[in-house]
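One chain of protein is taken out of this complex; the other chains stay put.
Residue numbering begins at 1 within each chain, and the chains themselves are lettered A, B and C in the order written.
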Amino acid sequence: CSSLTYLRVCSLLAPCQTGASAPKNWEFIFARTLTGKKGKIKIMDLALEVLEWAKDKKDLAEVYYENKSGSAPVAIRLVFDAASSAPSSGGKKFAYVHSPTIGALALNKEKVALGSKVTAGDSLGQVSGDKEMAQITVPLSGRVVEVLSRDGAGVGFGEPLVLLEI
Amino acid sequence: CSSLTYLRVCSLLAPCQTGASAPKNWEFIFARTLTGKKGKIKIMDLALEVLEWAKDKKDLAEVYYENKSGSAPVAIRLVFDAASSAPSSGGKKFAYVHSPTIGALALNKEKVALGSKVTAGDSLGQVSGDKEMAQITVPLSGRVVEVLSRDGAGVGFGEPLVLLEI
Amino acid sequence: MKVLVANRGEIAVRVIRALKEMDFKSVAVYSEEDRSSSPVAMADEAWCLGASPAKESYLNIGRILTAARLSGAQAVHPGYGFLSENDVFASACEDAGLIFIGPKGSVMANLANKAETKRLVKKAGVSVIPGSEGPLGNAQEAMTQARETGYPVLLKASFGGGGRGIYLVRDEGELSRAYQMAQSQANAAVGKKELYLEKFLENTRHVEVQVALDIKSQGQAFVERDCTIQRRNQKLIEESPSPFLGEQARAKLLEAGLRAAQACGISTLATVEFLLMSDRKTFYFMEINKRIQVEHPVTEELLGIDLVQLQIALAMGQRWAPVAAKSDARHAIEARINAEDPAHNFLPSEGVVTACQWPGGPGIRVDTYLTPYSTLGVSYDSLAAKIIASSPHGRSGAVARMRRALGELKLEGFSTTASLHQELFADSFFAGGEQWFSTRFLEEWLGRRKFN
Partner (left out) sequence: MKVLVANRGEIAVRVIRALKEMDFKSVAVYSEEDRSSSPVAMADEAWCLGASPAKESYLNIGRILTAARLSGAQAVHPGYGFLSENDVFASACEDAGLIFIGPKGSVMANLANKAETKRLVKKAGVSVIPGSEGPLGNAQEAMTQARETGYPVLLKASFGGGGRGIYLVRDEGELSRAYQMAQSQANAAVGKKELYLEKFLENTRHVEVQVALDIKSQGQAFVERDCTIQRRNQKLIEESPSPFLGEQARAKLLEAGLRAAQACGISTLATVEFLLMSDRKTFYFMEINKRIQVEHPVTEELLGIDLVQLQIALAMGQRWAPVAAKSDARHAIEARINAEDPAHNFLPSEGVVTACQWPGGPGIRVDTYLTPYSTLGVSYDSLAAKIIASSPHGRSGAVARMRRALGELKLEGFSTTASLHQELFADSFFAGGEQWFSTRFLEEWLGRRKFN
């Protein structure tokens, strides 16, 4: 989510964003299980717990939580200023390489081989639209962990293409 | 609020209930000033603060908070199970005497004189509708602190008529 | 002019909207449970009547009259349900010098007996369902009449209503026991055990004629509404015009509706209900409703008129002047969003509105009293909202619009019939509207869909 400059606001208890209405490349970072929430959901408890969990997270762009255990699904969505928001897990740090435009994806296969080391500023390939061709530039040096799209596919602007461990 | 049996749910960030849409006899118990909230309101901070303040309040029926300092007014409304909800202030405890029906109010002037001692079950007067007359019964023994309506006035069912210190 | 709205929920909102548009003052009355509800917020003033049980609030004539006196209201709109067809209430309003927006109390008292009403309507030359002429004296009379009418027959309480108090009798062996049970049920429900008997007609559709009459019984009938989509006699979808009525049959139906209403002495809005046979031209009078109905917006959206304003104006003594009564290829259809769980036998559902986004845009109207964080209990009826779709492109256009609107609807916090509507409006048989189906369609469809 690091490139999502629209993340400027905080909102709480936003309506569920599911199915077609879920922005396609959101990060659902918050995956902690809230236990003991059988039967009727206590919205206040839930909100409190999520808020407390989230309040000191500095590297967090967005929190999304949905509970469907009761008859009424409840979603809590928090959107933070995205000053720094590389996902992190178990001490490791990651960064996405995003698509620079809309078009057909052409990856440099050697560069994006799993485990390859890449340097900030490197090109990993191109995205070609009808009237432009844009280089896919590595934002931070690291190692290729996962390729998220396939060669030749159509990709939109900002779509995450490659995940790096940095 | 002790008689409001509909207080069964918790809701957060409900839309402002002001003006005509504010239920007429709500208690706005939460009057703490949140400082340092100049300019743009951070809804999450605000919600967190109110929630933390409220979470151990056992005698609380309802919390209402409205902030109009920014350009966008924000209201937070919390509604709790109203198991026990007599208002309290500075160690003193209070209880309302509510109207038993809709009609014209006739108070027993001696009984409701400021400072008078009343006993649970006492009648403080009557409310007379077109086809019924109902006694105004003291719910808990105490001392008359304030008379909230005037003799002869039309009152609705459940309207607080007299405030007792109990 | 100040008008007290003796009702709650969406119909109270509907009436208050009409009053605001007419520049009249509105007075809401409410039970404690409805303290935070929309009508209370919208009205110019509001009075709490009592606790949740209807007899302490919306059915309490004394308290409503007290509220009228305290607020200085000059008229009372009863909405539908509750006291809307209660002749005692109407008369009490008249006695208190209030304009009752509905029929005169004396007219309603006359019409309380359905068997007698049927006799009245038949006398006016409108065909009624074959059966007893007026009420039955005893079981023996019922048996004679049933033989003449031919089985199966229905035993109905003369003072019943809303699809209740009806017994189906398939053959003579069942009759005397059914007669006894129907009598005791009628007696338990309304304190009167009088019954009448009707032929049980199968494979019929429910069509109804909205009429508006002034104080001199001058007025008109509007294009019929078709309310064939029902479950246990409760309407779920209503539309106008009926897809199964030609111009000639329509003209006859509308004329019959107007004549029946005039025979009943109506001088307000009313709806005359008919059964339509599968020959698509034979119809029989069923009953007359003397109030604004839940489904009135179907007619409003078809014709671009305002029936509630018309009803109020007629009650204030306005004389009838012709109103647009039909409209080319236009079609309107309404889906009732009830707080019921179609996956669990339509069990009433309660909760808090945690999210609500109503559909909008062209040809979509939403009538509701719910707002975000409204609480929804089970003390009263389960109607949460009505979505009305209308289109210049006929029934298929209105159905497409409804499908689009149902896709936009977000209503969370309790179960609703919205999911059922989504399936129904996607069903090619129902949506196509080409082949005849009867009032049993929905229950059969539900059986197939394993919804209940």
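Note that a contact is a pair of C-beta atoms (placed from the backbone, for glycine too) under 8 Å apart; a residue touches a chain by one contact, two chains touch by 3 or more.
Remember, predicted model here, so these are calculated numbers, not experimental data.
Q: Using the document's definition of touch, tell me which of C:G363, C:G413 or C:G433 contacts the absent chain.
A: From the options C:G363, C:G413 or C:G433, the contact with the absent chain belongs to C:G363.
Q: Given that one chain is not shown, which residue among C:S390, C:T416 or C:S438 touches it?
A: For the chain that is not drawn, the touching residue is C:S390.
Q: Across the whole complex, list the residues on chain C that are touched by the chain not included here.
A: 13-14, 17-18, 20-23, 42, 297, 300-301, 304-306, 308-309, 323-324, 327-328, 330, 355, 357-358, 360-368, 371-372, 390-393, 397, 400-401, 403-404, 407-408
Q: So that we can see where the missing chain sits, which residues of chain A does it touch?
A: Contact residues on chain A toward the absent chain are 3-6, 8-9, 11, 14-15, 17, 20-21, 23-24, 77, 101-104, 129-132, 154, 156-159.
Keep this in mind: only the chains that are shown with their structure count from here on.
Q: From the mean C-alpha coordinate of chain A to that of chain B, what's the distance rounded to whole Å?
A: The mean C-alpha positions of chain A and chain B differ by 46 Å.
Q: Between chain B and chain C, what is the separation of their C-alpha centroids in Å?
A: 39
Q: At least two other chains touched by the same residue of chain A: list those residues.
A: 13, 43, in rising order.
Q: Among all residues of chain C, which ones touch two or more of the remaining chains?
A: Within chain C, the residues that touch at least two other chains are 352, 354.
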